[in-house]
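In this view, the complex is presented without one of its protein chains, the others remaining in place.
Just so it is clear, A and B label the chains in written order, and each chain counts residues from 1 on its own.
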Amino acid sequence: MTQTTTLTTTPDAALTQMRAAPPLVHCITNYVAMNIAANVLLAAGASPAMLHTPEESRDFAAIAGALTINFGTLSPNWVAGMHAAIDGATGAGRPWVFDPVAHYASPWRGGIARDLLARNPTILRGNASEIMALAGFETASRGPDAADSVAAAEDAARSLATAQSCIVAVTGAVDFVTDGTRAVRVHGGDPMMARITAMGCSLTTLTGAYAATLPDPFDATVAALAHFAAAGNVAAGAPGPASFQTLFVDALYTATPDSLAAIPVTAA
Amino acid sequence: MTQTTTLTTTPDAALTQMRAAPPLVHCITNYVAMNIAANVLLAAGASPAMLHTPEESRDFAAIAGALTINFGTLSPNWVAGMHAAIDGATGAGRPWVFDPVAHYASPWRGGIARDLLARNPTILRGNASEIMALAGFETASRGPDAADSVAAAEDAARSLATAQSCIVAVTGAVDFVTDGTRAVRVHGGDPMMARITAMGCSLTTLTGAYAATLPDPFDATVAALAHFAAAGNVAAGAPGPASFQTLFVDALYTATPDSLAAIPVTAA
Partner (left out) sequence: MTQTTTLTTTPDAALTQMRAAPPLVHCITNYVAMNIAANVLLAAGASPAMLHTPEESRDFAAIAGALTINFGTLSPNWVAGMHAAIDGATGAGRPWVFDPVAHYASPWRGGIARDLLARNPTILRGNASEIMALAGFETASRGPDAADSVAAAEDAARSLATAQSCIVAVTGAVDFVTDGTRAVRVHGGDPMMARITAMGCSLTTLTGAYAATLPDPFDATVAALAHFAAAGNVAAGAPGPASFQTLFVDALYTATPDSLAAIPVTAA
C-alpha cells in the first residue's frame, strides 16, 4: 500500500466518480493557459467552460460545479469578473481554487493576490516560490518559474492553510498538500513538466474538477495531483517538451483507477 | 457516388479552388480557440487574421474574404468589435459566419446571441444544444459541450434557417446542414473530436475560408464539414486527444480532392 490512510476518498475512487458525472468547471485563467487547460480537463474527463466578464461570471459560477481562478495575464476588467465569479460560487456553496501566478511580479499584482486570498478560496495552489512569498517568506523568483524547492515551502504552506482555513498545495518535483493539520506528499511526474508552459495552471483547473466531485477538498486536491503525476510518469522519457505534452495529455485520457492507485501518497 | 446532387460545387472542387487562391479570413474568436483555429486555417490552405477591436475591425472585415465570429470568451469591448466587423463585412458584400458558443450560459450572453443573430449571418454553426436553444427548444446543456444529438436538433435547424434566411449547420457525430429547403448530412470524423477543445470553433473559421471561396454558402459549409470529416477519419484510432489533434491538423494539410470526394454527403 503506497497511499496514506489519511484520505477518505482515494485518487482511484475519485477518478471513477469524476468520470461518471463529468463536472462543469468554470475556469478564469490566463491567455497562455486557456487552450491547454481546457484540453487537460477534456482529456481527464471533465467539461471546461472559460468565461470571465463580470456581466456573466457571477451567474455562471453559481451553476458550474466549481470555479478556478488563475490570474496570470491579469488586467483590471478581469479582476472585476473574478470578484463576481467568487460571489456567485460562494453564494451557491461551490468550491473555488486560487492560483496566484507570480503574484510578486509587481506591487499591483501583489495587492490583488492578497485581496483574492481574503475572499476565502477553498484550495490554494502554487509553486514553492508563490506559496512562500504569500506567507511572507523571501523568494528569489521574480517571474512564473519557481526558484525554491517544495521542501523549503512546507512551513509556509502549513501556516497559510491554518491562517486561511483552506487547503494549500505546493507543486513541484514532489507535491505537498496540507489543510494545516493533515499533510501528504504526492510523488511522480517528470522534470520536463517545468519546461512546458501552463502546466501548473492546468493542474489548478483539474483540481477544480475533483473539487466539484468530492465533498472533501483535501481528497480532491490529492486526486488531481495523483492524476497529473500518473500522466507525467507515462510521458517521462519524451525527447523534448512538445512531444512530452502530447504524451501527457493522452495519458490523462488513458489514466485508469489502477494508475492513480499506484501513485505514492505519503504522510508528511 | 456517395455525394448528393444537391451541391453545385462539390467538396473536392471546393478544396482545389480554395487552395488555388488562399482566402484571407478575418476571425474574431475566443482566447481558447485562437491558436488552434489559426493553425487549422493554415493547414487547410487559407490565411487567417485574428483582430477584434472596433478601432480596426470594420476596416479589416471589408478587405478580408470572409468574417467569422465566435463569442466564447466574450466581453463588452469585443461585442463592439463584432458589431463593427459585421458592418464592414456586410457593407462590402462579404459573407460572415456566426458561432454562438454556449449562448445559454448566462442571460447576458443570450441577449448578445439574439442581437448578433438579428444582424443576419450568412451561416450559423453550432452544436446540437446551441442550435436547439437558439430556436427556442429546451436543452440540458449549460456549458460549451453539447447534451443533445444532432438528430434531435434537425427541426430546430430547419426552422432557424427559414426564419433567418441563412445556412444552419449542426455539427456532431453526423453533421446536418440546411438552408430551410435543401438539407444534407455529412458523415465522418471521430468521437475523440469531442475531447479536444475548440474543434467546433476551428470548424467555424474553416467554414469562413470556404465561404470566401464559393458563391453558394450552402456548398461552402458542406465543403468545410467534408474537409473536417476527412481529417477526422485519418486521425481516428489515435491513443488520446493530443495525438489525435496532431494527426488531425496534419490531415487537414495532406487532404486531397479525392479524400473529400470520399466523404458521404447524403440528402436529408
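Methods note: a residue touches a chain if its C-beta (ideal position, glycine included) is under 8 Å from a C-beta of that chain, and two chains touch if they have at least 3 such contacts.
This one's a predicted model, so the numbers in the text were calculated from it and none came from an experiment.
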| item | value |
| --- | --- |
| Of B:63, B:92, B:163 or B:267, the residue in touch with the unshown chain | B:63 |
| From A:19, A:83, A:119 or A:195, residue that would touch the chain that is not displayed | A:195 |
| Residues of chain B (touch criterion as defined above) contacting the omitted chain | 24, 31, 34-35, 38-39, 42-43, 47-53, 55-56, 59-60, 63-64, 77, 245-254 |
| Positions on chain A where the hidden chain makes contact | 30-36, 72-76, 102, 105-109, 142-145, 194-198, 238-243, 245-246 |
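Operating definition for what follows: only the chains that are shown with their structure count from here on.
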| item | value |
| --- | --- |
| Between chain A and chain B, centroid-to-centroid distance (C-alpha), Å | 33 |
